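The complex appears here without one of its protein chains, the remainder shown in place.
Labels run A, B and C following the written order; every chain starts at residue 1.
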Amino acid sequence: MPIRKLLIANRGEIALRIIRACRDLGIGSVAVYSAADRNALHVRYADEAYPIGPPPAPESYLRSAAILDVAHRAGADAIHPGYGFLSERAEFAEACRAAGLIFVGPPPEAIRLMGDKVAARRLAIAHDVPVVPGTEAEVQDATAAARIASEIGYPVLLKAAAGGGGKGMRVVRAPGELQDAIRAASGEATAAFGYGGVYIEKYLERVRHIEIQLLADSHGHCIHLGERECSIQRRHQKLIEESPSPVLDPATRAQMGAVAVRAALAAGYVNAGTIEFLFTPERQFYFLEMNTRLQVEHPVTELVTGLDLVQEQIRIANGEPLRLTQDQVRFHGHAIECRITAEDPDHNFMPSIGRIPAIAEPSGPGVRVDSAIYPGAEVSIYYDPMVAKLICWGEDRDQAIRRMRRALSEYGLAGILTNIPYQQAVLASPEFQAADFDTGFVERFGHPAAHTDPQDRAALQRIAVVAAAIAAHLDREQAAAQSAASHAVEGPAEGREWRQGGRPRSLRM
Amino acid sequence: MPIRKLLIANRGEIALRIIRACRDLGIGSVAVYSAADRNALHVRYADEAYPIGPPPAPESYLRSAAILDVAHRAGADAIHPGYGFLSERAEFAEACRAAGLIFVGPPPEAIRLMGDKVAARRLAIAHDVPVVPGTEAEVQDATAAARIASEIGYPVLLKAAAGGGGKGMRVVRAPGELQDAIRAASGEATAAFGYGGVYIEKYLERVRHIEIQLLADSHGHCIHLGERECSIQRRHQKLIEESPSPVLDPATRAQMGAVAVRAALAAGYVNAGTIEFLFTPERQFYFLEMNTRLQVEHPVTELVTGLDLVQEQIRIANGEPLRLTQDQVRFHGHAIECRITAEDPDHNFMPSIGRIPAIAEPSGPGVRVDSAIYPGAEVSIYYDPMVAKLICWGEDRDQAIRRMRRALSEYGLAGILTNIPYQQAVLASPEFQAADFDTGFVERFGHPAAHTDPQDRAALQRIAVVAAAIAAHLDREQAAAQSAASHAVEGPAEGREWRQGGRPRSLRM
Amino acid sequence: MARTYLVEIEGAEWLVTVDDGPDGLRVRIGDEPEQAANWSLAQDPAIYSLLLDGQSRQVRVVPDPEQANTWQLSLRGHRFSAHVQTERERRLSRVSAGKQAPTGPLTIKAPMPGLVRAVVVQVGDTVQQGQRLLLLEAMKMENEIPAPRAGTVQAIQVAAGETVDTGRPLVILA
Partner (left out) sequence: MARTYLVEIEGAEWLVTVDDGPDGLRVRIGDEPEQAANWSLAQDPAIYSLLLDGQSRQVRVVPDPEQANTWQLSLRGHRFSAHVQTERERRLSRVSAGKQAPTGPLTIKAPMPGLVRAVVVQVGDTVQQGQRLLLLEAMKMENEIPAPRAGTVQAIQVAAGETVDTGRPLVILA
């Protein structure tokens, strides 16, 4: 029986994205929300919405029992987990199944298999999928870890056995750093995934991160929708993604796609999934891991293929066969996504929290904004600092970049600091424009100010000087007028109240 | 020499659209503004901006001398007229040429030729382009008009010899209505185009409006970018446009495209232009007129072809040859545009003016918003009531309609009334969904309330009842608390000030 | 505290009890079962989120600037005007309304600033509801100003060619 009412076990832009797909398909949508999200757009735009607990995720968005209870009460027949939170927890997919609910995602067995990085490596090796040299088991203790790392040779990479998205990952360049790094990685993994196991891989230098988007139905068919290049990452968190990759030729794309399809079929995979590869300067590719969920960066694939991945996910979950064969997948133009985060790029990407009193979103030709910000929204410490995604399409990479730079220049988010100036500096750099980068790009790139044209910067500074002088001048004029008026009418009291510390209240936020 | 700095002789969404194309191409942009538009987005987003006069268009956006003076002062080398205002005035294109400025549009000779509807008809006839039966000359007086109308047979259509867009048009169904209609049409034409001449055509019943988008370069090449179906019109103002037309087959499309290209080449046409056809139930098409400018509805063509029409216009104005041959034009999916107007559909589309304190724009997959509204914007009586365009793409017409209905449901514009409920009713109608319509659709469709599912309406009414009761309840509770507090602290004065006429100020706009 | 309201909307009248209890708002429509309501000012100005037994609705609610106890609501693009009073308020307002004349001449005012293109009625004309009285040009379009009810034209207060502001009296119907 097809899905008629879908519960979205997530928040933010992805919850809104899924609600939109429900509406486009004529399916009812049920939102859940923590106390921090009562006024969030996903609550307001869904057909139904129910509270599931206090702001911290472990007390709300990670409470599978509470979410299943809402599904039962609301009469939902399916659950979409989005990304993050419960999306890659096999037990949650199992619990949905046990409760008679359709889980819009892969079967728990596939989540468990591919979520166990060690098992996934074994599966890859067994099916002739090239893998990075490394351990096939989790590290048991510090001594064993040191021995393994020496065998593989530094630099090595520590990775969380559960989960992905860069959490619980650390590059270790020398034996002396190993112990601290294991502690940090394991701690982060525990916090993020509830499980602290880590394993060790060879850390490949100057590699690109290229991933293949897959769609697999429950009838044994699997196709790929081309690749996404995600090499612009900071601390293993992607910042910019694009499709197609500027370095893949059609033959390599077909080869990587075929390998990815083979791995997914071997894993018994169903629904949308992504296989991440490392791509070396020698044009070798290595299986990195499989993300058994919708990716943050799925819109770039949507813009170049014209497909709606969430709608496809729901069709697959309904048991429908894929609507396209591999040959029917067509690619048009180029798409780029910039993740907009509430972080201060001038101060080591420190999270920036606060209220957003005003927003100016970019728009116009080739621009898509996936966001859940609204005027008055609060960016809190409880959730991911990614507040929006800006996705631009162009007929070629050059046009997509130009539109992205234009769109970023239009994006106004008052009240918080964002990584937009950083994204602008990256897009303006000759390296990015020439697609001459790898996953170490951000580390080498340094402070955005170093990449701003000094003439541009000087011109902006002049404008700031004039604006500050005018603001100060009008402040004093207004204060003088106000003071004169208040003396004349009712004495100095009102004037004093109105002006505090030399500034008119009207200019305060 | 290619254009380096472009002056945009327009306002609103189209000015912003052109500024965005300039930025995408790395060209400087110069805005002009009337006193009503000092804070408009086109002023804020352009590189430069200069005032040109008071709010009424004849004193600002229609003052070609003032605009040319700004171009000179700012060092612009080209002018884009947008649509409306000066865009189809041959004298303005001539004045640009005389001032050594590139006019981003056709040569003045082509504007004059095609702008003179009578001459355009003669040209069409001379080149075997089918035309609607009618006069080839302007009506000279009421007696002559009555005689011509009787000859052609009622109903007839009065049309302004200058201009388009439905201004100065009137359908006349009986001889008794003719005189009043001539007065109204001529008056509107004078107000809109500065020239009151009108002519008479046979009014065809149950026709569709289908237009062909053309691109012609200055080297004698001309291609078409397919058609737009614009049959959903009210008083000859388009409300909904889409591409492709649901009724055209590839052979008819090719035939209409070839006829349109032939007419444009015969007219010596260069740059983007549109030839409008009437399409009868018998699948005959008749030349209606040529719009010698960018159309409001150009984004639907952009979404199905992947081309940026404003960028192409600028390339053509630079003297570049067309980048595509006819064979290289590809169409993907289906696009629909809804014009969002500040009009009250419940009261005969009466203009709704006022301040827009808050906006919620739709977003997400397949949605483009071309708008120049910002929080705090004023919709004034001085300009066109169209405040935004919502354009949705889908892989087919069904998906495009579903996305449009979703996007319209997300669109929030506080402070003014809009035609959004009307657009929703049209999109929900079986006639629209079956593409069973013609240019008389809106006249027959009637009041949107008549098309709302009574159950839906009743459900909404229940919610309104509850919301009103809660608002009234909290109002009373708050007033009681406030009154108690003010009595306790400083007497009733503050309470009285705060509450006016039984309502808390905090709820006021 | 709990209060019961008479809500008039589109000619229908509803009885709604709102109870502002310790567990949040509870609402009862007529004798239907009580429902839990969660009401939150989601966004300025006046955009509220209502969760009624989980059903999510966004609604803009502003007091009518011209009529007391009247609220203007917009909801998924649909607009409603609701008159809300308690029983007691209703009795009081009926008493005071009784003191005024129930009907009288009706002044038709300009709904927007614009230019009067033509006045198409004359003093003494009998007009039907919906019949056009004059043409007002604004935003480059001619707008017909119709009679809100049937009546006789008692006075015409503008002439063709005049520019008028919002609220300017145009025609008085007896």
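Simple rule for what comes next: contacts are C-beta pairs under 8 Å (C-beta built on N, C-alpha and C of every residue); 3 or more make two chains touch, one makes a residue touch a chain.
Every value quoted in this text rests on a predicted model; they were computed, and no experiment measured them.
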Listed by label, the shown chains touching the absent chain are A, B
For the chain left off this view, which of A:Tyr61, A:Phe285, A:Tyr383 or A:Phe445 is in contact with it?
-> A:Tyr383
Only one of A:Ala98, A:Ala258 or A:Ile470 touches the unshown chain, namely A:Ile470
Taking the full complex into account, find the residue in B:Pro54, B:Pro321, B:Gly376 or B:Gly446 that is in contact with the omitted chain.
-> B:Gly376
Mind pulling the subunit B residues that touch the left-out chain?
-> 30-31, 38-39, 43-50, 73-74, 374-376
Even though one chain is not shown, subunit A touches it at residues 167, 184, 187-188, 191-192, 235, 346, 348, 350-353, 357-358, 360, 381-385, 408-409, 411-412, 414, 417-418, 420-421, 424, 452, 457, 460-477, 501-503, 507-509
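Criterion: only the chains that are shown with their structure count from here on.
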Note to self: most contacts are between B-C
Separation of subunit B from subunit C, taking each centre as the mean of its C-alpha atoms, in whole Å | 31
Distance between chain centroids, defined by C-alpha means - subunit A, subunit B (Å) = 37
Interchain centroid distance [CA atoms averaged], subunit A/subunit C, Å = 46
Can you list the subunit A residues in contact with two or more other chains?
-> 45, 374-375
Note the residues in subunit C that touch 2 or more other chains, in rising order.
-> 43-44, 55, 58
